[in-house]
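The other protein chains are all here in position, but one chain of the complex has been omitted.
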Amino acid sequence: MIWVTLALVTLLVVIAFYAVICRSVIAAIVAVGVFSFVVSAIFVALRAPDVAMTQAVVGAGLTTAFFVIALDKTEAADDQESR
Amino acid sequence: MRRTLALLISGSIVALGVTTLMLTGTLSDAIRPVDYTLRTVRDTGAINAVTAILFDYRALDTLGEATVIFAASSVLAFLAPRSSASMLSVRLSMLILYGIAFLLPFIMVFGFGTIVFGHVSPGGGFTGGVMLSSSVVIFAVVYSVGGQQSYVLPILVKKYVENAAMFVFVSLGFIGLFSGGAYLANALTGIPLGEPGSLLSGGLIPLLNIATGFKVGMGLALIIISLFAE
Amino acid sequence: MTTSQFPVLLIAIPLMLVPVAFFVSQAKLSVRGFAIASLGLVAMLAYAPLVAALGFGLVLPLEARMGGWGPELGIVLMLDPLAALLLPITNTIIVLGAAIGFPAGERTPIPYFPLWFLLAAGSNGLIVTSDLFNAYVFLEIIAICSHALVAYRGDGYAFESAFKYLIAGLIGSAFILWGIIALFAATGALSLSVIVDRLPGAPPALVAAGFSLIVAGICVKLAIVPFHSWKPDGLTGAPPSSAGAISGVVLSAVLVLMLRVLVGLGGIGGPAQTLSAVSPFPVILTFLGAVSVVVGHSMALVQGRLTRMLAYSSIGHFGAMLLALALVTPAATAAVVFHGANHAVLKSGLFFLCAAAATERGTDRITGLSGYLARRPLELAACAILMLALVGLPPTVGFASKWAMIVEVVRAGGIVRALLIGGGSVIAVVYYLRALHTMIWDGAPRQLPDLGDPRARVTRLALVVGAGYTLVGFVGAGFIFAVASSAVSVLLGGPQ
Partner (left out) sequence: MLAPTILTGAIVLTGCAFYGLITHRHMIRLVICLNILDSAVLLVIVLLGYEPDAAAPIVRQADLQYVLGLPHALSLTAIVISACTTALMLGYAVRVHRLRGTVYVDRLTRWRG
């Protein structure tokens, strides 16, 4: 069990790195959605079912939806690549 | 230039943090927090310690948190234009539409269940409220109704429910003030705590749970509908 | 219901008023009248503890235990002399700001007054709470309300300001949350009174880290120099009435949190000056304060907009307060409390004047306001008095508090700091006099104001209140300083 958690933490750091350094915004949004799911899985491993449930619904579901909507509304923005 | 600076700053943050960690050693020699868990059943009648803490011991935090949602939703509702606005530019296929429409009632029932059984099982007002709001949102996405023309619940009704739920929450606190001597008191007011583990237990906790659930649900639904409509 | 539960009313009543105001607006009644009246009621409640303590022998601090649980388990609100001194000021600013900033002639904006109610609830809560996590929640409420008030005018610049302000505020909050969690991990408690009892047995590195993180986060919120760039930008796009409320209410509430953490955790005075021993925070605070004084006042010198000038001058003032706080003596801290209270009144008074001027002229550029004060004796007198007080010249309360600060700083051996604070005031003389000169003499005087606008009358009322406080406070400076000293000694856990 403990090794699973450790692997999850490593995965978390890798995803966060990717979300920060990747070039496209939509990739970063997807990455942060997956990130929230991994965080929620760690919460399950830490025996926090309430927090895990809320994190899965709010962090992975709702917040990702917010990001997608906002990106959809701002997509016709500048032709500039993210720097 | 900017990247070097960023690397320097974040590197020093990591270095400082790890140094603190090394100096502290493991957390085992730190003082353990107060253990609420075994007291909760005796003190509040709720068997879910997290719900008991959120709605009894630290209910003022919960009130503040619900206020944050309220403030966010009223600001975003103000930002959204009055006319019905464009929805997402993506079109969903028929199969997905019917699939989601089939799932919708289950999500709503699950959300209500999470709110009502919040003090006896994992969940509570917040989680259940978010589920309720997501069902409203799914409805809006599937049937492409946004802004003021949301069919599932008009914006005004949502605002009424949200404000009424806030009123109920603050008033429930005043019950404690007038009959128990402390704001947001629960057991002190003399309300029977009930049989721990049963649905009717925990004194005021289920009521606060329901008020919070409605408030969070409507607030988040307003937030996301406003984001859509903006 | 007992007297000790009084602090709750200051949070619960504004929160209760939010839905009531919504129902009132749905019933097609005047929200404006209702909201101003009820905010006034809250402000009167906020005066009650100070009046009762001074005139009727009420013993402060009042300790309100939420839900009847003690500090170990639940949340305890603590209305001590520090809160009793600042609550009347912040609540008065809120009611005046709400009345002045109300946009006339636009459709009734439903969330306008709720934002002020929530701001009142949040700032009162932050001032009275003694629980760190609760303070974090109230900080977030304040952040959301105040940046919504920044964005309220609704043009692109306002939203840009709001975004910058919010992102800076949230970085500050994240620091504060990290700090709170570090202290929680070290001591297992969230209430300041319990934390301070358990500090001796806690791992010192963790305590120092938590303490420094909280102070760093508060420095971001107070716009101390390396973290200051959001503030002038955040206030430039804001309506000046909101800017007044932010610099009067939000900054005072955050200053109270800073004092509670610094003094309450034994950083200043305290049993063995625990925290000054384990962390180098006095040195860091001195450095930040010195840089803030220099940068704040000299940047104010080159600004062409009145709001930006006032915003930079606030940075200078908070730098001076940090310089005094870093001496970690109780007397200097009392002077800081006194100066913080004065700064709130004076800055928001000037911002309200700026709001009236900007509404009439359509700009807040100093050159655009030339001749604004020429035919307005009342505004001119109030503006001159407030600016004199901000510079720190007699006969104003600003002189009294700055003098007290300099005297205490010199007494504690900080000659260089005293020179820095004084030097900042000298620069301040230059830019305030220049602005005043432009607003009186330059350009042709224009038509007299239209007094039919209720907002103009409220602005005049606010100016009279501010200037009156400034003059009366000079006479009663010893008295206010005594209240501030007793506030600090209660924070230190000593006798009143």
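As written, the chains take the letters A, B and C, and residue 1 is the first residue of each chain.
Rule of thumb we're sticking to: a contact is a pair of C-beta atoms (placed from the backbone, for glycine too) under 8 Å apart; a residue touches a chain by one contact, two chains touch by 3 or more.
Everything numeric in this text was worked out from a predicted model, so none of it was measured.
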Among the chains presented, those that the missing one touches: A, B, C
Among C:Gln5, C:Asn91, C:Thr236 or C:Thr459, the residue in touch with the chain that has been omitted: C:Thr236
Chain not shown: contacting residue from C:Leu170, C:Leu393 or C:Val429: C:Leu170
Residues of subunit B (touch criterion as defined above) contacting the omitted chain: 2-3, 5-7, 9-11, 13-14, 17-18, 21, 26-27, 32-38, 40-41, 47-50, 52-54, 58, 61-62, 65, 68-69, 71-72, 75-76, 79, 120-122, 124, 126, 196-197, 216, 220, 223-224, 226-227, 230
For subunit A, the residues touching the chain missing from this view: 2, 5-6, 9-10, 12-13, 16-17, 19-20, 25, 28-29, 32, 35-36, 39, 42-43, 46-51, 54-55, 58-59, 62-63, 66-67, 69-71, 73-74, 77-78, 80, 82-83
Footprint left on subunit C by the chain that the document does not show: 133, 137, 140, 143-144, 151, 155-157, 159-160, 162-164, 166-167, 170-171, 174, 177-178, 181, 184-185, 232-233, 236, 302-305, 308
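Note that in this section only the chains that are shown with their structure count from here on.
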Averaged-CA centre spacing for the pair subunit C and subunit A, given as whole angstrom: 37
Multi-chain contact sites of subunit C, meaning residues that touch two or more partners: none
Multi-chain contact residues (two or more partners), subunit A: none
Interface residues, subunit A side, partner subunit B - complex: 49-51, 53-54, 57-58, 61-62, 65-66, 69-70, 72-73, 75
List of subunit B residues in touch with subunit A within their complex: 48, 50-51, 88-90, 114, 122-124, 126-127, 130-131, 133-134, 137, 220, 224, 227-228, 230
Complex interface listing, subunit C residues touching subunit B: 1-2, 5, 8, 11-12, 15-16, 18-20, 22-23, 26, 64-69, 72-75, 109-111, 114-115, 118, 121-122, 125, 133-134, 137-138, 140-141, 144-145, 148, 151, 182, 184-189, 198, 201-203, 205-206, 209
